[in-house]
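Showing chain A:
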Amino acid sequence: MPPASLPTAEPRAGRHAALALAGLALLAGASLFVGAAPLSASALLADGEGARMLMLSRLPRTLACLLTGAAMAIAGLVMQMLARNRFVEPSTVGSAQGAALGLLAVTLVWPAAGLAAKMLAASLASLAGTAAFLAMVRRLPVTQPLLVPLAGLAWGAILGAAATFIAWETDLMQFLEIWLNGEFSGVVQGRYEILWLTGIFAAAAYLLADRFTIAGLGRDAAVGLGLRYERVLLLGLLIVAAVTALTVVTVGMIPFVGLVVPNLVRMGAGDNIRAALPLVALAGAGAVLAADLVGRLVIHPFEVPAATVFGVIGAGVFVWLIVTRRGHGA
Partner candidate 1 sequence: MAHRGLAILAAALALSCLVYLVIGVRGNWGFVLALRAERLAALLLVAASVAVATQIFQTVSGNRILTPAIVGFDALYILIQSVLVLAIGGLAAAQLPEIGRFLGETAILALAAVALFAALLRGAAGDVQRMVLAGIVLGVMFRSLTAFVQRLIDPNEFAAVQIASFARFNRIEAGPLWIAMAVGAAALAGAWAMRHRLDVMALGRDHAISLGLDHRRMLMTALVLVALLTATATALVGPLAFFGLLVTSLAHLVLRDHRHAVLMPGAALIAGIVLIAGQTVFERALGLAATLGVVVEFLGGLVFLALLLGRGWR
Partner candidate 2 sequence: MIEIRNLSHAEGRTPILHDITLSLPKGGVTAILGPNGAGKSTLLSLMARLRPLQAGSIAYDGMDIAATPTERLARKLAILRQDSTVGSRLTVRDLVGFGRFPHHRGRPGPADRAAVEAALGQFDLAPLAGRFTEELSGGQRQRALVAMAFVQATDYLLLDEPLSGLDMYYARMLMRLLRRLAEEHGRTVVVVLHEINYAAAHADRIVALKDGRVALEGPAAEVFASARLSPIFGMEIPVERWHGRPVALHYT
């Protein structure tokens, strides 16, 4: 099952992309046949029950993983260009916690709100949270790149504590847990399709890739090259906030995808965003799908949420990145 919504890779990165695609296809195939209930290819051909399960549950779940992973990885990459720092991503700078706060607010004030209203509230709050973080980043010295993720983690913790306080007092803790700890076990046909919207934002990110690369050089350099810096910044923020809100509302946040995946890809493919972006999307999709598969298998027939699996692996990779990549701070 090839991810149809993803832009194809440029020729130079073609070989990487082909490899990544093959791996992804393998994972996706496995994902279709792994789950609490047994499902084999022969059973699929034999009766209608298997096919029904495939279409109702396994396929939507696989697609949701792919879409979420690709979108989160791209959002991370964009976030890194905007903050001019490699060690940030939506779940570590307050974007996800902001989205959760927005969702809480709309749930409390207007419990009957539809999905669109919830999405809007989550996106706006996420935008505000991320923008506040970027404003903070500007106050930090460029020569101290590691301060940026630190400030982001603290900001995320503050917003998260505020959300927890409200949720606790209003008995909404269960919802908060779901929003901030992504898992795919609940994904069935009809409950994930909104994630296809992330494809639009991924495409937008691809179209704007060069601009983000230039914006990543800093305001002065960007203005010098004739870029409307503030507008590019706002567009980037919109992409990050919308993707984050979409993910939080549908499947919940998967931490570290946006951080680990772009860093690993860029170590191999370099810093040209336009060339790296398709690979980042593919790798993100594969990483989240793999995490979900591990979560499905490790205590079969029970499940561990993909966010928990990724929290362990992603954090491990992150520590390794920090400790080994001396001198490659920003």
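Keep in mind that, in the parts below, contacts are C-beta pairs under 8 Å (C-beta built on N, C-alpha and C of every residue); 3 or more make two chains touch, one makes a residue touch a chain; residues count from 1.
These made the cut because all candidates are chains of the complex that A comes from, given by their letters.
Keep in mind that what you see is a predicted model, and the values were worked out from it rather than measured.
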Touching chain, any copy counted, for chain A within the complex - options 1 or 2: 1
Candidate 1 contact footprint on chain A (complex, rising order): 87, 136, 139-140, 144, 146-147, 149-151, 153-155, 157-158, 161-162, 164-165, 168-169, 173-174, 177, 181, 255, 298-299, 302-305, 308-309, 311-312, 315-316, 318-319, 322-323, 326
